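One protein chain omitted, others in place.
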């Protein structure tokens, strides 16, 4: 169960309206790596988790915080839009290029659809979607997904920091970036613990028997481009990250087979086959069949 | 530039047709973490990369291999569909529940749209989409995204391994799983090198000045749920993963502010405001304005 | 801010596994009218609302409850999947048509992607998306949207009720349906109050000056089909619902104008124009221009 | 069957070109609540309806009118684009900020993809999609969906009215708004009749036996937020809207149960389980199984 | 304007219910090449067309017919669903594998969402979307798109013909296939006339000055794969289709340039650059800048 409290975790009030910036801020609310994504990702991981205890407490503990971050951003966006020209008649006069430029750079659905409110979309107006999230039930895989999400999110927030000089907005971003710092660290620490305790390890999933994979290819770097510098990386020689193999470097594939012959599915799927080549022998028969059925 | 060779990296021929399994295999071809995703993800990372040399060679080197993996899966899927009942008349007779069950479990677009061919969709028939990929230009973030992609991909391939006993399919999966092993290791090794050499580090992006974030919140675990076991994790006390702070554990938020008052945008956006409460004073004026314009 | 409590509002445990039903239940979790939709819809309405007080408390008060409903359904789905055949080798033998039928009727991503967990998708596997929700800032419009959402949701839950005889599932549905009963009533009562107090009224938005619309068409029923029975409805004669007009019935349009002539945009957009007809006169000039630029 | 007549129901010609406004107008053509949505929504309701006679005549009668509204908007948009700068070379010179602002605010696909024509997208360029529409077969639910659609549509049209001072555009909007007035009224009158005649009633679906729902929760307002003013609403005490119960107000849930234990699906799904804790006893066995299969 | 008549162009009644087939039939109603696609494609082409007269009359004339085809399919689907087991309790008993198989193979939203009605989706349940259609304003391009649409549609209908032996369904398909025959022919004849009359010609758009393209590459077949048989085709030697060049065959590219150096965008975008390599000289300065701003 979830309970709401009519307070915010941090101040979310801009100094001045800025509809163009409101559009940009939508990215960290409703984008691929926005707060809706992490909020739902952590909660689905919790609901699907197979282990009671600290890892489940962890994803539940963070998941609810992230819904509050969605709320702070939505509140901020509504205020950025409140007094900003949204294309309403006198404001949008094309004679004033500054105003025209502002209106042109906004998310026009902020005005037309939401009446100066936030929306569950990214900075280009693409609706948030369920396919952004990851919850596989494998904890090392999922915590790595979380690490990535917090990294991408912090990169985006850092970029947004420099796209405004509004002290109120920067203040909120400074808070959200701090939380991203914590969350990146947290997932990295949690992933490290999973490996230390042997709960999961590289390669994920670690209890799939490696005897079933073609291990001769398991630690080969195969270079399908013509740049040769990747031979110098730690992935090209020496012990592998998982400690279970030795890397080797190869220019191109170390195996190859001919392509299998083309398929010939049922003629009633009306794909094109070699019919003309074999027309004397079989076409009549095939056509008879088609006519008959 | 890309060049094609009419060979496969590994044998991709099933022992027998299986249209239901063909549908399942679409997941690792065209799903969120399928081969199209990694192929395009690595290539966009290469095209957007700001550093010449080994890291760019790395993403280019792998990117082209992954397009070949798409090809192996597409080839396999076409063969799994080749002789399988696809709902064509006599096969689909509902009197034979086995056949009916098979037909019911297939991707019906395999037959209707592709004529027994592979499609750029996942195992539920959702089209692959550009929003699956990540290429931010920040290498530690992106390599972590890659690590995650290879983990999720290997988990899915391992699951698929047990959903068939076709030796040909398992043989191909055994190869793909081996390559996932390599690629997981590789991205982990590459990320480790980035950190060792100081190219990037935690928290990502590492050269965003932490002085600009509200550092008092940067290493706090804030528990927004009522499970207390997360207090025992390595993220709740002791040195942080990035070595720059000390974790602390808190039950609930360590800060809060009242919500800002509701916004009052332009009346011409026709949102509902307190109009009725202030009707004696201003409603007439507002209505006059609306009438006039 | 949002807080999580590791309890459910109602028991959410099935009697027995049923992966096919788990797929169906996804509709009311992640479909167009599922619980994610109402949860986010009510919260966005709250965040965008322009009036403090009871209406905002109302949407906040319900919004958090709905997140808990998502949680109950996700928990139920994970349990329905727990022991069900998910296509893992021995279970999926095509020799047993019952098992094959079950596997064929599941959401295969439940197994492959989520490892027997719930997902933010509908019963056909389409990811939930932000374009499902409505939050315009106009309260009568939005409460009507809410009324509709709770109606559609209760219809779907009622249908799902008869698609299982699992007492545990029916028990949960009996609870959710009761809450839908309340929420339908609640939005209807709230909408009625808005009208009584004059906060908003028909036609929405009620303070758009009707003098600006072409009022001669505001209460005409225009019949563009050839069925004549709609002339007998309360919308075809008598006072209008809003009390501001008198309905009238018309067979077909009461106005019409010729279509405006086709447009002739810039030739550099390379649309097809009458060029050939006027080739003697102007084509050379146009072509010269194109060559020159 | 549908027949087209090369006339418009109302004049749809702007005074002057305005590509930025053309983009905005796309919202009411191809947005969530645009004319394509209502046109297809009413027709699918007609095709799926289970009752012959006036209700079916009603949705058919309106459905065809709405296709004509799509046509009027498409025609208007093409004319707004006809002579407007679309980014063609000399117009787009960045030295003229006014022109640059205009070009920046347009839907660039209007020029690149459609050659100065209308498109089946919303004002942010998102393609129209089938998931916007509602046709459940339950008339009270669906007429409420229609009421909402006409309300949202009229709100958007009213907002758009103030975003231009072009008399031609306003003239068309004045007509469309009048039709929205009629259609809102019409659906409200039709819904009222359904209830009066007992065809359907609250709660929808009205013939689902309320004995099957947990009626103790059917009229409780449960407040999951900390704002207390919702206790003053007509939904918090007194007779319920459907006349079948008495509202009551509760702070928080009136029921709760512990969460069910985490699930333990098949190990071959490779989710993370408590394996490490039970490693002495069973891990070997599990691993043996995995190795063997 | 559009007018509806409560008749169908052809009988659309099945002999018996078949919910699995109803799902398949959705492909030609709401799929990429279904009837909604051609209906809206032709109408958008009409609305965007720059030439009055026969070509515009043509797309208008066909467009309205296609809406009627959507209607016939929707009507057929509703009847196929009418008496079919849709998973309602007693029907869905898993003890009867035939029924289970049928239910498993259906579009479950047909029952849950539409109450045994048709939906604007394809045979995998993906919603129809505006990005399926093409209306560029260039008639030769668009008529070729139409030709393709009618071809793909007829291929799909032909496949569907063999997936049922219901005489009523086959009767309707026999009608729709006949109309596809006409429409394929029609667009081919229309395209041929465009070329004969010089309205448009190859290469499309024909009045883009070929002097502006790098004509040395305009008729070269460049083989980027290692199969050599394409050298035997009519595209590899001899006069080009447009009569304006001579084809030639080349193994691989006939030109190449080095890749441009990687980009170095603003440091405040926090992409990874060579910072470490230049750390002694500039890192401090950069970091100072970042700190300061």
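Things worth noting here:
We call the chains A, B, C, D and E, going by the order they appear; numbering starts again at 1 in every chain.
As a working rule, a contact is a pair of C-beta atoms (placed from the backbone, for glycine too) under 8 Å apart; a residue touches a chain by one contact, two chains touch by 3 or more.
Note that the structure is predicted; figures quoted are calculated from it, not measured.
Just so you know, the chain we are not showing touches A, B, C, D, E across the whole complex.
Within the full complex, the residue among D:41, D:124, D:152 or D:184 touching the omitted chain is D:124. In the full complex, chain B makes contact with the omitted chain through residues 1-9, 30, 36, 40, 43-44, 47-48, 60-61, 63-65, 67-68, 70-71, 74-75, 78, 113-121, 127-131, 133, 135-138. Residue-level contact of chain E with the missing chain is found at 5-13, 32, 53-54, 56-58, 60-65, 68, 75, 78-79, 81-83, 86, 88-89, 111, 115-117, 126, 129, 131-132, 134, 136, 138, 140-141, 144-145, 147-148, 151-152, 154-156, 158, 161, 170, 174-175, 177-182, 184-186, 188-190, 192-193, 202-205, 208, 210, 212-225, 227-230, 232-235, 240-242, 245, 247, 253, 255-260, 263-266, 268-271, 293. Residues of chain D that touch the chain left out of view are 1-6, 48-52, 56, 87-89, 92, 94-95, 97-98, 100-101, 103-105, 107-109, 111-113, 115, 121, 124-127, 136-140, 194, 197-200, 205, 207-209, 211-212.
We take it that only the chains that are shown with their structure count from here on.
Among the remaining chains, those touching chain C and also chain E are A, B, D.
When the partners of chain A are compared with those of chain E, the chains appearing in both lists are B, C, D.
Rotating chain B by 120 degrees superposes its CA atoms on those of chain C, with the angle stated to the nearest 5. With centres taken as mean Cα positions, chain D sits 27 Å from chain B. Under the contact definition stated at the top, the residues of chain D that touch 2 or more other chains are 6-9, 32, 60-61, 63-65, 68, 75, 78, 115-117, 126, 129, 131, 136, 138, 155-156, 158-159, 162, 224-225, 227, 253, 256, 263-265, 268-271, 293. Taken as a graph of touching chains, this assembly is fully connected, with contact between every pair of chains.
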